[in-house]
Structures are given as structure tokens and as C-alpha cells.
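All protein chains of the complex are present and in place, except for one that has been dropped.
Let's turn to subunit A:
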């Protein structure tokens, strides 16, 4: 266990003490105790920067289940360090923000911080794990803690609905991913991601390659809210705003991005990877940005915008993988796309985190997040306004913020992609920049909505629950830090180029870089009049026009069929599954024992009959049979007549007596076949059981004591005949195929010699195989005590007094 291991475990350990802080130091907001940890972690992980900057990595291994090859090994390279710094850095800011956001007295802080710390530890585990099984474990822990955090206000219906939805979708993806991991580890023979990446060129030719890829991508897409799995994210906005800022914009939803980036070295050789990842990403981007415009809830807008931006990053990662697939390319596309993805990942975390916090402030200070009720807050909340301008303009991709740069790089890589002439269809390539451009226009529009609808226009105090005023200073610290970062990264992008972006890009596909060299990462603020700059100008112009005339065309959204949404599909499918399984269960669990017997016997006939037929197992061999005597024929006739009488009898009494006749004839058979012990026992037992039947008959209730013949049903007759025939065939077959001789010779020899008896049956019962007898008398005892208890212990329904007295 190295220090890095302890860093992953530290949040879990601290989580244990959170309730203690809450109880013993109730006067101090619990968040202050929690805040220390992410800050310490952030600072201590900074020391790895020099290591990763030289494209080196650090591995620490600790045994967990060595016999299964599962270990708890951590791996720090540029990619994981980038995520660690995001998780701990934004984690610190979110904890600080939550201290002012959540009331010390009204909220159950112990739960909040336990869940949050759990999530933080799990997230660290996801990005640091090298072993896929450990990765999966932490992955599910993020799902669980996210579930708990979304339903933090568990007395609200919407919270529980959102939590359940996110749980179902992300756990579905998580399980698919586990399947993918297992398939992958079967292919590669190891659980370690690094060792798998080494084998990547061989794995590509494995028949299971595509299956593993799709399963792992399902996990990544569900977690990162890609189309069509994004539907849980808007509903997860019921969580407290710090949670939305942390989990649903900066960290957890990027776990899928991390997964795609981490597994790129393994899968990116395949063109499927390129097509699936980039197509899903781009489609998600345009679809979500399109949907974000019609939202009226601020957090709803942000949720859709998160989905859209994640789609953008995903699309860029996909585009970057094309550089691996098309060997003929130089590294330019890869450099452009992957670096754009990483840069935008950082940028998105900064501006989206601050925007969520801004929305949280607006919600906190006005009591609503509905943009139809908000307006004219600019003069009342100047700091918040400034922050939202920075965040939203960066999101829209305007200079001088960092979003501008990553948007430019996005366009650049899309333009480069369009020049590839994929599959010799020149028309296909052009789709990439066009889709990207349309998505960006919508992004521009909703970013403007966030700023201008809320802060300009007419102030409507009568629609607000509280009197709005500027937020307390403590609440503003975190968004201010993030907004400052937005500007700093925008103005000085090369601050990050070689410290964070280059190592992360190098980690995603190490094989593309000649050893000992570094990728050329140089992000210029001004790079001349290029296609992408013109595209951005066009985005701004069209965006401004569309935003100005928004009320004129927003009605167009109503033309879209409102019912046909993925949410309705999800709800309907849940409903259908529930109703469907209910009706299926109802259709065959009829509650009648008769139907269950029909199933059992039908399966009996089907399985055994089919086996007999399919294996061609039926044999008939008369060489071992004895000659048939007259007594046997006579007795058989009696037996058959008695059996037929049972079935045909009009009265139950006749049936009982016939059953007795059957029993006595069986005991006569025992006599004929020379089994005196059996005959004796059968005689006595038959007498007793007939007496008991008569007892039951006597006590039948008067009302239903119809003397009527058993009704004939063709189905029952067929099944009965089927069972009889099957058993008979199996009996004949079994008798005809004697594979080895019986062991009875031993008993015959040794009954007297070893056991000192002459009655072989009895000696077998009490000596050779006395163990069986012991438990048979135990069965008898249980039966007797059961009858005693049934008769003596007569509890009335709902009568608890008997139990209480005892």
C-alpha cells in the first residue's frame, strides 16, 4: 500500500468520522472538516506534475485477490493526473461552496458529506485504477453515491424519480461495462489495462474484439450521458446544486470520457471505434444543444448543455482515433482533436462548475430557477451577473475566454476530418463541420438565454418568493476562482499546454508519439484568418440573429411531437416491463395446484420423452425377463380393475375401498415375488392408511359432499397417458440395458458371515445400510409431531395472544 492507495482510501476513512464531527462539533459547519482533505490531496498530487510532464508514469501495486489476478494497482500518468486534479480541485471548491449553500441547522449534513466523500474516493479510484475489476468496483461506487446524492432530499418525489432513473441507467451501463472488461481480459489474459494496451494490435484480430468494445462503450456512454442515455442527467438536477456542479458537470459524467480515453490505445485501431464514438458524440452534441434552448429551468438548460458539451468532447476523442486507424495521416488531426478534447474537458469543468454555482446562487437568493419568472437581476446581483457572463460566454465560445479556444480547436479538427474523404465518399466528410457548426449555434443561443433572460429585462419581484440580493461572500468564492481560471486559461492557454494537456494527450495513445519526443502543443490565441475563425464569426452572427428573434421561432419546438421523447420511451418501457412481467406472471401463476402439476408433468414428459427420442435410447431386450406365471396375470387383472374403478367410481367411498384393494394386491405381489417383510409391512400400512382415508371422508363438509363422478378432461388424460407411457418406456429401457451386475452377491455372502443375521432384508436395514433407517424413523417422528401440532395448535387468524403469552 503506497501513499497513492491511501489517497484513494482517505475520503472513505474521513467519511467514517463525518457523523462524529457533526455530532461533537455541531457549532462548526461540518463542511470545514471535510474541506481539508480535497485541498491536501490537490496539493499533494501536484507533486506528480514533473513526473508526468516527461511522459513518465508511476505504478504502485497492492494485492487484493492475488489468486484471481485482481489487484489494487494504481497508475498515474498524464491522463489520470489531469482527472485527479479536476476531482480534488473542483471537489475543494464545491465543498467550500456547499458550506455556504447548505444550512447548518436545517440540512442533514452528515449524510451529504458522507456521500460526497464516498463519491470523491470512488472517483479517484476510477481514474487511478489500472486493474479493470478495481476500476469497475469504483465505477459502481460512483453510481451508488451519485444515486444517494441525487435523492438527498428524499422526501421529494422528483428527487427519488431522478435518483432511480440515474441508478437504472448508469448501473445498466456499468454492468455492460463489466461484461466488456471480462471479455477483454479473456482476450488478453490479464486484468491490467496497461498490459492489455501492449497487446492491442493482437487483440484487434480477436473475434470478441467488437463485443468487448461495444460493451465498454455502453458503460462509457451511459455514464457520460450520451445519446440516447442522456435522459437521466436532466432529472438528476433535483440534487442539491453543489452536487450538480460537482458530479453532473465536472467529474462523474466525465468518467465515461475518461474510460473512452483510457481504452483508446486498445480499441482505436478499429474503424468501428472511430465511427461509433465520433458519431454518437456529435449527434449527442447537436441533439442536446437543440433541446437545451427550449428548457425553462436554469438547471435544465445546464444539464442539456453538459450533455451537449460531453458529446463534443466524445466526438473529438472519436475524431482523434481516426489518426490511428488511417495510418497514412500525419499526426496533425490527432494532435488537433485529442488536444482539443482535453483542453475542452478542462475548460468545461471550469465554466460549467461556475455556471452551476451561479445558478445555485440565483436559486438560493430568489427561490426559483424558472427563467420565466426571473429577469432584471443585473443591478441586484452584479457579481453573480459578471460570473455568469464569463461562464456563459466561455461556453458559447467567445473570446477572450477559454471556451473560444477549445471551440476553435474543435472546428479545426472537424474541418480536418472532413478533408479525409472517408470511404471515398466526399459527401460524408462534410457532415462533421456542418453538424459541429449547427450545434455551436444552438450552444450560443442557450448561453445567451442564461445571461440575458435572467439578468436583463424587466425585474418582476411579485413572481419571486424571496427578496433577491447579492449572495454572501463565501458562496461567491468558488465561482470566482473558477471564473478567474476561465479567463486565465483563455488568455494564457500555454500555462496548461505542457504541464497537463500534453501528458494527457500522450497518455491517451502513447504509440502515436515517437519515444523521447513530446507532442507539439501550442495553443495560440490568434492564429490568423482561418476557416474555423470564420465559422466562429458565423456562429456568433447567426446566433445573435436567432436569439433576437427567439420568441418568433421558439414556437417551432411545439411542432415536434411532444409525446415522442426518450423520456416517455423510458417511462413507457419501465411501465410496460412492469405490467408485462406482471401479466406474464399472472397468466401462468394461476394459484391452482392443478395447473402447476400440469406444468411439472408436461415438462417431465417433454424432457424425458425428448431425451429418449433424441438420444435414440429406447431398448427392448427380453433376455433377462422371467417367465410370467398365472398368479401374476390374475393379480395384474385385479390390480387393473381396481385402478380403473378408482378412476371411474361415482362415489369417493368406492375409490377409497378400491385403493385399499390395490394396496392389498400389491402386498400379494410382494408375496409372490418373495418379499415377506414387505408384504407384512404393506398389509399393515395399507390398513392404517385406508382407515385414515375413511376418516378424511367422514369429515368432508356437508355442503360440498356431492357424489359425483370425476369429470373427464382431455388435457389431463393426455398428460396422464404421457407420463405413464414415458415412465413405462424408461422402465423397459432401463431394464434392457444392464451395464453391470448387481451388488447383491455381497449381501448374500456376508449377511451371516459378517453381520450375524439370516434375514437379509432386516440386516440390510439395520446393519449394512442402517443410516437410511435412522433417518426414515426420523421422518416418521417428524410426521407424527407434525400431525400433533396441526391438530392441537389451532391459531385463529390474527390471534397473536397465544404467541405473546408464550
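Basically, a residue touches a chain if its C-beta (ideal position, glycine included) is under 8 Å from a C-beta of that chain, and two chains touch if they have at least 3 such contacts; residues count from 1.
We adopt the following convention: contacts and distances are computed from a predicted model.
Visitor: Since a chain is absent, check the UniProt entry for it and pick the matching name: "Na(+)/H(+) antiporter subunit B", "(2Fe-2S)-binding protein", "Electron transfer flavoprotein subunit beta" or "Polysulfide reductase NrfD".
Guide: Listed in its UniProt record, the absent chain's protein name reads "Na(+)/H(+) antiporter subunit B".
Visitor: In the full complex, which of A:537, A:606, A:680 or A:725 touches the chain missing from this view?
Guide: A:680
Visitor: Footprint of the hidden chain on subunit A, which residues?
Guide: Those residues of subunit A that touch the unshown chain are 676-677, 680-681, 684-685, 688, 692, 695, 755-759, 761-763, 765-767, 770-771, 773-774, 777-778, 780-781, 783-785, 787-788, 791-792.
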